[in-house]
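First the structure, then my questions, so here it is.
Complex shown without one protein chain; remaining protein chains in place.
For chain A:
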Amino acid sequence: GASPWPMAEGSVTGPSNLHFNLLLDFNISTPPGLLTPAFAESLLVAVPPCQFTGANANIRHFTAPPCRSRRYVLSVGDSNDGFTVTRLDAYQVTGLIPGQTYSISYSIPNKDHSVSSSNTITMQTLQRELASSCLMARSGGMVVITVLLSIAMFLLLVGLIAVLVIAGRK
């Protein structure tokens, strides 16, 4: 049957197409508390604000136009003693290419058949590099040890030779 909750569409386009939405009803925020919203092959986007989903903060439905990338709705929370504290609701767009820039926007059909749309944000997936081992640093301690020990060795060698010569003459 028809769902009592409004259906939301998320759309993601590649760098060549940008959505121009003249009426911006809400802005997409950064999901809070993450190490990084951008990985090499996926991006994390905050879900639209609660006014679009009713009394509780759960997103019920996402339908998406056919697209190569796959999406997950994430809900991360603690369950303690029957209370569920939701820390994060986000949308993970996967199947992306490392080092690419993507533009993201929401357009949500409302109950009164109007469409609410968000701003367009651009996010870049991380470039996956090869780990390089840079030149090691030489520390001062090594230079000090090497120089002083070389001098000491030299002194002792010279001393021993001198002693042998002196003792030989006696």
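Going forward, a contact is a pair of C-beta atoms (placed from the backbone, for glycine too) under 8 Å apart; a residue touches a chain by one contact, two chains touch by 3 or more; residues count from 1.
The working rule: contacts and distances are computed from a predicted model.
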| item | value |
| --- | --- |
| Name per UniProt, for the chain absent here [options: "Zgc:85777", "Uroplakin-1a", "DNA replication complex GINS protein PSF1" or "GPAT3 acyltransferase"] | "Uroplakin-1a" |
| Chain A, residues in touch with the chain not shown (by the definition above) | 33-36, 39-42, 44, 74-78, 87-88, 90, 92, 94, 126-134, 136-139, 141-142, 145-146, 148-149, 152-153, 155-157, 159-160, 162-163, 166-167 |
